[in-house]
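So, chain A:
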Amino acid sequence: MAKVLLKGNEALAEAALAAGCRFYSGYPITPQTEILEYLSWRMEDVGGEFIQAESELAGINMVLGAAAAGARALTTSSGPGFSLKQEGISYLVAADLPAVIVDVMRIGTGLGDISQGQGDYWQLTRGGGHGDYRTLVLAPDSVQENADMMAEAFDLAEKYRHPVLIASDAAIGQMIEAVEIPEFIEHDIDKFDWTIKGCKKGTEQRKIQNIYYTHPDYETYLADKYAEMEEQEQRYENIQVEDAELVLVAYGISSRVCREAVEAARAEGLKLGLIRPVTLWPFPVKAFEEAKAAKAFLTVEMNILGQMVDDVKLATCGKYPVDHYGSIFEIPEYDGIIEKAKEMLKKGEV
Partner candidate 1 sequence: MGKEKTEKVYFNPVRCKGCGYCINACPKETISVSDHVNAKGYNTIVVDEEKCIVCGTCYRVCPDYVFEIR
Partner candidate 2 sequence: MRLVAPETVTFTESGFCPGCGHGLAVRLIAEVMEEMGLSEKLLTIVDVACGSLNIDSWRFDTIMAAHGRPIATAVGVKKVRPENPVMAYIGDGAAYSIGLAETMHTALRNDNVVTVVINNSLYGMTGGQCAPTSLPGQITTSTPRGKDTKKAGMPFRVEEAFTGFDIAYLARGSMADARGMIQSKKYLQKAFEKHMNGEGFCLVELLSACPTNLNITPVKSVERIKNDMIPYFPLGEFKDKKEEE
């Protein structure tokens, strides 16, 4: 398929349809609204169902019903709205249901602001709702990845019968880039036996509820499921990490600036590298094995507290200094990152 110019949010929406998604229910919130607007007409074109729900709560619970009935179901939101979806995400996890939920992140706590940011790392990676759970989180860094990750997200959701989150952000959602939309695939709502379709006499009734009630050995089942996801699904991109003295760790829009920083720093003799987590959970611990020359790590994120720092410390077993270069409202500049890297290396007397 030829490349077209599309906004990140629109590419994501079109790619969802390509991945066989035929059910969407969402609620407007900036900066994800274009997904909803795009699907409001485009879903009809492909014979799917679009609902502008009365709230994020209703939206996610409609998705739960659609997923239980066998559809590839999608909902999208941002920051404050994503918080409201947590109830439903927790229920999706509890009932072993696949669905894809997109958080086009914005900045700040409470209302925060509609501008670009990466404010929801903790909520995305810790299981933002009640109970103990995690969800797979994919973090695109471009309009193309916004598109490419949709089919992967649905495949993973079905493979594990687990919701998958996409951590997009305002910058990627709003920017326009050339993108190739993946080939359309057909999804069969009767693909799985466990989806509700009507209980034939003499057959086993299908019950979609917390597996705690029904699974004969749910503790082992859950432990194994999470262990398998952690082992199998770590995805990352390492850029000049092997000989790097200082390794940047950044995902999404921030990682794009870090690529520039690595290049510019190396031009002046400073060995920077970049680990780009493509999955935020499971955190790509394996990526850090390559950082053999590293003396320190620096996360670059668009938030104030450095939400990814803890995960980097865990991934490196606390052996190295880990700091955070943060920015809000504006995408970080590469020279600022290099300056911070130099400071860190100086402090460490290296």
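The rule is simple: a contact is a pair of C-beta atoms (placed from the backbone, for glycine too) under 8 Å apart; a residue touches a chain by one contact, two chains touch by 3 or more; residues count from 1.
Quick note on selection: all candidates are chains of the complex that A comes from, given by their letters.
Note that the structure is predicted; figures quoted are calculated from it, not measured.
Screening 1 or 2 for touch with chain A: in this complex the touching candidate is 2. Touching candidate 2 in their complex are the following residues of chain A: 22-23, 25, 49, 51, 53-55, 57-59, 61-71, 73, 87-88, 91, 95, 189, 196-201, 205-210.
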